[in-house]
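== subunit A ==
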Amino acid sequence: MHLSREGFKEEVLSSYTIWLCTCCYACMVECPKKINITHLMYALKTRAIQEHFYPKHFAIPVLAEEFSRMIRGSGRITESRLMVMVLLKTAFWKLLGFGHLGLNLLRTGRMRFEREKITRRDEITTLLDSVEVTRKALAR
Partner candidate 1 sequence: MPDDGQGNGAAAPKIGVYVCYCGTNIAATVDVHELTEYAKGLPDVAVAREYKYLCSDPGQELIRQDICDHGLNRIVVASCSPLMHEPTFRGALFRAGINPFFLQMVNIREHVSWVHTSRAAATAKAKDLVRAAARRVRLHQPLEKRKVEINPQVLIVGGGITGIHAALTIANSGKHVYLVERQPTIGGHMAYFDKTFPTLDCAACILTPKMTAVGAHPNITLWTYSEVAAIEGYVGNYKVKVRRKPRYVYEDLCIGCQECVEACIYKEGRWADEFNQGLSKRKPIYLPFPQAVPQKVLIDHDACIEFKSGKCKKTCVEACGERMAIDFKMQESIEEVEVGAVILATGFKTFDARRNAYYGYGTYPNVYTSLEIERLINASGPTGGELMLRNGAKPRMVGIVHCVGSRDHNTNRWCSKVCCMYSLKLAHLIRERTGAEVYNFYIDMRTPGKGYEEFYDRLLDEGVHFVRGRVAEVTDWPVHPSEEGKLIIRAEDTLAGFVRRVAVDMVILSVGLEPQSDAHEVRRLFNISCSEEGWFLERHPKLAPVSTFTDGVYIAGACQGPKDIPDSVAQAGAAAAEALALIDAKYVELEPYTAHVLEEACSGCKTCVPVCPYQAISFIEETKKAQVNEVLCKGCGTCAATCPSGSISQNLFEDQEIFAEVEGLLAYA
Partner candidate 2 sequence: MHDENSKPTNGTRMPGSFEPRIVGFFCTWCTYLAADLAGTSRIKYAPNVRVIRVMCSGRVDPQFVLSAFAHGADGVLIGGCHPGDCHYQKGNYNCLRRVRLLKRMLAQLGIEEDRFRLEWISAAEGDRVRVVINDMVEKLRALGPFHCPAESYNPVAAPQQHELEEAAV
């Protein structure tokens, strides 16, 4: 908090802390000075992804990228596919370790391979593009 107030941009963006945040909002509820810590963490993560302040093969930004790609394409998330994609891109060897879990999911019918899709997918692209347009207009 102090680092970002004092303008230590690199130190903040490359810190591990922002990736440790799971956005559980506990900090916001407990903060004795009512600082919106979670919201700040979101903003820092966004900045770090945009400006590539993270180690190679680091899973979280990849997850975020894949997540957004999937939404742009289908409008919804298919968790099993997402998980596999992320692992493939970061540490495919770990995929082996998840074999047991995968089997369990499969056994209980919770693993899905066909993509969840919405019907009016064009609306999502339009929607997201519009945000980009307004953002640029606001920036000017």
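Just so we're on the same page, a contact is a pair of C-beta atoms (placed from the backbone, for glycine too) under 8 Å apart; a residue touches a chain by one contact, two chains touch by 3 or more; residues count from 1.
Criterion applied: all candidates are chains of the complex that A comes from, given by their letters.
Keep in mind that this is a model prediction, so the values were computed, not measured.
**Student:** Would you mind pointing out which option among 1 or 2 touches subunit A in this complex?
**Tutor:** Touching partner of subunit A: 1.
**Student:** Of all residues in subunit A, which touch candidate 1 in the complex?
**Tutor:** Where subunit A meets candidate 1, its residues are 29-34.
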